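One protein chain is absent from this view; the other protein chains keep their places.
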Amino acid sequence: MDISNFLAAVLTLGIFSFLYKDNPVYRACEAIFVGVSAGYWAIVFFFDNLQKKFWEGVFPPDGSAGDHLLWFGAILGVLMLFRLSSKIGWIARWPLAFIVGATAGLYMITYFVSNAMNQVADTMLSLIVVNDVTGSIIWTQTIGALVVAVGVISGLVYFFFSKEHKGVFGATAKVGIWFLMITFGASFGYTVMSRMSLLIGRMSFLFRDWLGLIG
Amino acid sequence: MPPAIVNFIAGQVGVQQLVVSGTSTTAQTPPSHPRAAFLVLLIIISFTISAIAQEPADTAAFDLPDERPAPPTSVVVTDFKYDAGNRVDITWVPSIDDQPELTLVDGYTVYRSANGGDYKLLDSLLPGISMYEDEEVTPDSVYTYYVATMSGKDTVQSVVTQEIRPEWELVNFDLAWLFVIAVIISGSIVWFIWRARAGADLFVRKIAGLDAVDEAIGRATEMGRPILFIPGILDMDDVQTIAGLTILGRVAKQIADYDTRIRMPVSRSLVMTAARETIKASYQVAGRPDAYSDDMVSYVTDEQFGYVAAVDGIMVREKPATIFLLGAFFAESLILAETGNSIGAIQIAGTARPAQLPFFIAACDFTLIGEELFAASAYLSGEPKQLGSLKGQDVGKGIAMLAIILGMVAVTMATAFEIDFFQMIADGLNQVFSTKAE
Amino acid sequence: MASTIATILLILVGVSLLYIAYRTITGRPVERRIVFIYIALAVALPLFMTLPAPVQVTPDVERLYDALEELRPGSKVLVSFDYDPPSAPELQPMAVAFMKYAFKHDLRVIVMGLWPQGPQLANLAIEEAMADQEIAAKNLEYGVDYVNLGFQSGNEFVIQAMGTQFKRMFPQDDRRIPYDSIPLMANVTNFSNVDFVFNLSSGKPGTIEWVQIAVDRFGATMGAGNTAVQAPQVYPYLRAKQLHGLLGGMSGAAEFEKIVEEPGDGTTFILSQMFAHAIVILFVIIGNAAFFTERRKQE
Partner (left out) sequence: MRREVPLIITSIAGLVFAISFFIPLLGDAQNRFSDWVSIVQSFAVWLGLLNLTKVSLEKITRKREGWQYAILTVVSLVIMLAIGMFDGFSGLAQDPPVSYREPGTNFDWMFRYVYTPLTSTMFAMLAFFVASASYRAFRARNFEATLLLVAGFFVMGGRVPLFDLLIRWFTDYPLFNQFADWIMTYPNTAGQRAIMIGIALGIMSSSLRIILGIERSHVGGQ
């Protein structure tokens, strides 16, 4: 038997043993998982970023001029490590402030452009979709356009907080919540699908790669 | 005459020369006078007509193995608008021999000369391509380009383009509308925050889930069982956690009034500190500071599944009558909701994470959906920055709804009745909102 | 043989559900561990079965395929592997099928990852694609026909910087070859020099960030494969043509395998997927039947 796969199988079954009940084997596997995954991340970030991008960026192996502005990144990074100390831990807020600011600046526009503006533009749909050649109405797409338009507007009405949900506005919000529920239903179905796939992957590892029972 | 057209004609001349002489071209000075251009146009037309007339002969010539492909035509270089002066675009019309069913053309090569120096190869491109973006230019230099058709080892060059000096622009006017709308929304957010700070009364509608809170706490009191509050698994830097704790403030006050017990295991030490402060303050407001104890909030572990296992244990052992799940939740949402459900607790949940919301809706009694969580938090806290943001966002939603309705009506009218006026409005709106890069 | 036994067992499982339904409705629900056993069987047994499941290719998958078909041989495709091993059962079949398609159609593949595990999963996918006889016969050369640029930290900021220059974020590839020495990357400066971007994503950073930055800001043409958890969220992008095609979850993988005619794990697993869904649906129905009987009694 392949020793590598055997080890992987033992670890797999060790984690699954939690399903019966919490037990020392599971907790041991969990502890190993935490250690190995922290080590994995640290190594990858060390070699692919710190060594490859930062260090060889500042001191290129081919002897060309280095990019010394990269030092700023490293200095900010080192400040981050001060968080481990309770006395001067506050200084770690500087790099954090940098990351938070940069992310806020980038997101502010990217989300606005891609998730608001372009979506609004794409919802300005013709409620009548006509076949260019024959000139007749394509009913499936016409209904689809209507569904999208009504769904988006009523959904926005539901999330509009400056007006009480009464009268026509309230009725629209009601339609909005129905649309949201169908949306969440779709998400629900897809999430179940996703979770089942994860299990299928492990099962196929156990029966195919390890035991070799399936061709 | 716009330079592009001059260039276009110059390109055509180059082709014709090639066809006639069968040799590669030299640089052509484009005709500068409109009348000269017209003359050139006439020549082109006559050549084209003669080419059509000779078509059979040409097709026969196609099959010869040593046939050289035609060069690309109409090679035009344009400065890319609204950049830092570091991009020019070269476009051309592919060689007429570049047809999917023919294999004569292997692709194109683009050459550049900077400041009148030698031509250097920039890139080899696939057949069918008719554009190249050169992003290795600077505003300090002047460039000329030519494109060549590749066929085996053979290359046939186009004419050389006009000289171009990349220009930089300060402001990207393509995005002017984006900027205007962003400023309107940002401005209204700031304005509303300012108004709220000045003490203006900003209206926020009632949130349905909040009504259930009183009832749920009352039920726990009747049954004499504790209330469990889970603020998600993220730290204090997540807005959902903060919103959860704001609602906790209100819940804790009610609990103090009713003299019920609260139990709050958390997965971050900072959240523990903040939650203790929140509950303590609420007990003080309720006039029962003596009833508060630090044991109400306990830190469990940062580890996701470890935390879930511990909370599950608490649920099963202490059987809380009411469970609040308000904050940022991940895969653990369904495990918590399921266990809570199995002990028969009333569950009030809320998160802004779309992937977890379905599970809460299916397994809990009340769910604050997405933004409702923040709205509830703003409503309860009355904090100016939260309230102001909420109102400002409503302005954004208002604009979105209005634009959609207007655009929809315009497009529909334009399609149904083919009225130009509506088409104009529809196109205009689309231009304002669609920002797709080219 | 194994297939027959599995089928018989599965039928028995189905029949025993009736008993569970009876118990639950009469107010004696079974323990959760019993439920665990059911789901384990529903997933494991179909792995031994050889029933063909009729996979139906949906328009979203077709759109991706059409977009790929438009690429001429020699086109450069950037594939970003933004997922980790837990999502591999859904995304790896897509990756393998995509690689096989790309190599068979002489597309030049540039691989990268915004998740640290991505490049290693890419290596696995390439390994598997290379095992195909037709592809092996092509003797594809690393650095010329395909390249693995590796991982870079910075999440969406990596995409942002790549908009100007790939080299900035990937000074060397995963094998530590300098960017400038890789023949395939010789004329690739940024997104304007790749013909198509394909993104395999299971979260953040992933398809959403790629659309926001690479597509909407830098004008890349993009298609994506997503885990089923994420897929519903990117449908608005699909409608607005910010995305050209989407493979969603295991069924998306199976459909893609069908349309590119490279049957693989997606096709094999779809049967298990089907039975798992059946069990979940049945459990929801049983649970609700009990819920409503209970409620009626109370009234």
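The chains carry the letters A, B and C, assigned in the order they are written, with residues numbered from 1 in each.
Keep in mind that, in the parts below, a contact is a pair of C-beta atoms (placed from the backbone, for glycine too) under 8 Å apart; a residue touches a chain by one contact, two chains touch by 3 or more.
What you see is a predicted model, and the numbers here were worked out from it, not measured in a lab.
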item: Touching partners, among the displayed chains, of the absent chain; value: A, B, C
item: Identified contact with the non-displayed chain, of B:221, B:389 or B:415; value: B:389
item: Contact set of chain C toward the excluded chain (per top definition); value: 24, 29, 32, 35-36, 38-40, 43, 53-56, 58-60, 84-86, 88-89, 117, 119-120, 123, 127, 150, 152-155, 157-158, 160-161, 164-165, 168-169, 174-177, 217, 232-233, 235-236, 238-239, 248-251, 270, 273-274, 276-281, 283-284, 286-288, 291
item: Chain B, residues in touch with the chain not shown (by the definition above); value: 82-84, 168-172, 175, 178-179, 182, 185-186, 189-190, 193, 236-237, 239, 242, 305, 331, 334-335, 337-338, 341-342, 352, 354, 358-359, 361-363, 365, 370-371, 374, 385, 389, 392-393, 396-397, 400
item: Interface with the unshown chain - residue positions in chain A; value: 4-5, 7-9, 11-12, 15-16, 18-19, 27-47, 49-51, 53-54, 69-70, 72-74, 76-78, 80-81, 83-84, 90, 93-102, 104-109, 111-116, 119-120, 123, 143-144, 147-152, 154-156, 158-159, 176-193, 195-196, 198-199, 201-202, 205
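The rule is simple: only the chains that are shown with their structure count from here on.
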item: Partner chains shared by chain A and chain B (touch criterion as defined above); value: C
item: Between the pairs A-C and B-C, the one where more C-beta pairs touch; value: A-C
item: Whole-Å separation of chain centres (CA-atom averages), chain B against chain C; value: 22
item: Chain A: positions in contact with at least two other chains; value: 113, 118, 121-122, 187, 191
item: Touching two or more other chains - residue numbers and ranges from chain C; value: 215-217, 229, 233, 242
item: Footprint of chain C on chain A - complex, ascending; value: 19-20, 40-41, 44-45, 48-49, 52-53, 56-57, 62, 102, 106, 110-111, 113-115, 118-119, 121-122, 148, 183, 186-187, 190-194, 196-204, 207-208, 213-214
item: Residues on chain A engaged by chain B in the complex (per definition of touch); value: 22, 30, 34, 100, 109, 112-113, 116-118, 120-130, 149, 152-153, 156-157, 159-165, 180-181, 184-185, 187-188, 191
item: Residue ranges of chain B touching chain C (in the complex, touch as defined); value: 107, 122-124, 126-128, 133, 135-136, 354-355, 435-438
